[in-house]
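Quick one: structure below, then a few questions.
Just one protein chain is left out here, and the rest sit where they should.
In this document, chain identifiers A and B correspond to the written order of the chains, with residue numbering beginning at 1 in each.
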Amino acid sequence: MFEARLGSTTLLKKIVDALREIVKQSILDCSDSGIQLQSMDNSHVSLVSLSLEKACFEKYRCDRNMSLGMDLNSLSKVLKCASGDDAVTISAPDKADKVQFSFESAGKERTAEYELRLLNLDQEHLGIPDTEYDCIVIMPATEFARICRDMNNFSESIVIACNKDCIKFSASGELGSVNIKIMQTSNGDVSVSVQEPITLSFAGRYLTTFTRATPLSDKVKIGMSADVPLLVEYVIEDYGYIRYYLAPKVDDPDA
Amino acid sequence: MFEARLGSTTLLKKIVDALREIVKQSILDCSDSGIQLQSMDNSHVSLVSLSLEKACFEKYRCDRNMSLGMDLNSLSKVLKCASGDDAVTISAPDKADKVQFSFESAGKERTAEYELRLLNLDQEHLGIPDTEYDCIVIMPATEFARICRDMNNFSESIVIACNKDCIKFSASGELGSVNIKIMQTSNGDVSVSVQEPITLSFAGRYLTTFTRATPLSDKVKIGMSADVPLLVEYVIEDYGYIRYYLAPKVDDPDA
Partner (left out) sequence: MFEARLGSTTLLKKIVDALREIVKQSILDCSDSGIQLQSMDNSHVSLVSLSLEKACFEKYRCDRNMSLGMDLNSLSKVLKCASGDDAVTISAPDKADKVQFSFESAGKERTAEYELRLLNLDQEHLGIPDTEYDCIVIMPATEFARICRDMNNFSESIVIACNKDCIKFSASGELGSVNIKIMQTSNGDVSVSVQEPITLSFAGRYLTTFTRATPLSDKVKIGMSADVPLLVEYVIEDYGYIRYYLAPKVDDPDA
């Protein structure tokens, strides 16, 4: 059987919110070491990968590997029924066709149990090669979210350029153009590490979707190299992460 | 003539909000002892009954019985024009075709007077028999509201079961199923008194509508007996109440 307990439901809510804009239905792969999820977005352009180590949980037990296929919007509805500070236990017997979510209020005078039907989903596991990125930027997650949102008003594409000690975002469209420059700071708020300067262009709406994970982490890590997908990573409570990958836009030869 | 004054408009706003989801137009029956309103909902399934004793008001005068027919959404619009802490005086001369609402700010430098046209409404007065309920549960009003809202995501029907020292709500549908159990607490937050255990099924959307009265009271009282309508009662400032009645769903013989 599988059983995992979190001291607060808030974390689980944030994770599901970070995923469900990108994938409607997906499989939680539960094993003895923790929970993994990997999925292409609905239009097969970007990829999201979630990992939660055993250590993220108050209690964790997984007798044999299980694949729990779920509709993330249904799951989100279930989680909305819990208070943020309710403890939540996720459980499923072996060969289950349902997964159970039990919420317990702090004083335990209230218990709520939800059963969600599991879905039979096909899923190909994609190997994501470990990449050493030429440019790695770590910056406040809210700042990155705001830039993506602001840029979206101007253009479908966002150009990201890394250069020595700064990262530059730019967009240009009907309305006009915008350039935002973030400098490395001495206090560590923003760190920019560049082996090789690089300039790449991305579809802004995917970047914006990635920023749904902002509530999960203070910082976001951006990794870029020529000819590999952009990495946008949010670390979750030291023992997990959610990573998004997005291929750069191919340069229009006429541009 | 009729004249009634409340020290704050907030209470009146809350009452009208508790009613207008259920009845669009209704009659306030004003007598020397206070104000009563009784009305079936628009689809004639549930019943709401409001009572405000004279003692609820700062000033109260009613020379002869009057029936003031009003459109509750229009009344709500008028009340939105007042600050919550404005004092409000409701008045109507005998045989009036209008009712006047006067709002006075604390410092009295602002006075606002609204006149609403009265409506000619037919209304049958239904006798509501006093019932001794087999099960009586008193619980936090916000908790009940939240349960009704959460259950609505799962099913049109909500099953309520009372049993010794706990009340259990359950629903089951396409998405999955949910069980919420509230235990009697020693600190009096939740009290459950059961003569005879009972399990009844109700249309969730009516229950949800009843919870519009939540801002009126910390606690809600739920009364159930076999073969009589469910009672959902909110006490208003010691001298009044709003009560909702809803017949149980008849069991489907095929179920």
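Following the convention adopted for this analysis, contacts are C-beta pairs under 8 Å (C-beta built on N, C-alpha and C of every residue); 3 or more make two chains touch, one makes a residue touch a chain.
Predicted model, so just to flag it, every value in this text is computed and none were measured.
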Q) Which residue among B:Ala96, B:Ala112 or B:Cys166 touches the omitted chain? A) B:Ala112
Q: For chain B, enumerate the residues touching the unshown chain of the complex.
A: 74, 77-78, 80-81, 98, 107, 109-117
Q | Where the missing chain touches chain A, by residue | A | 143, 146, 150, 153, 175-183, 185, 189-190
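The working rule: only the chains that are shown with their structure count from here on.
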Q.
How many angstrom lie between the centres of chain A and chain B, each centre taken as the mean Cα position?
A. 44
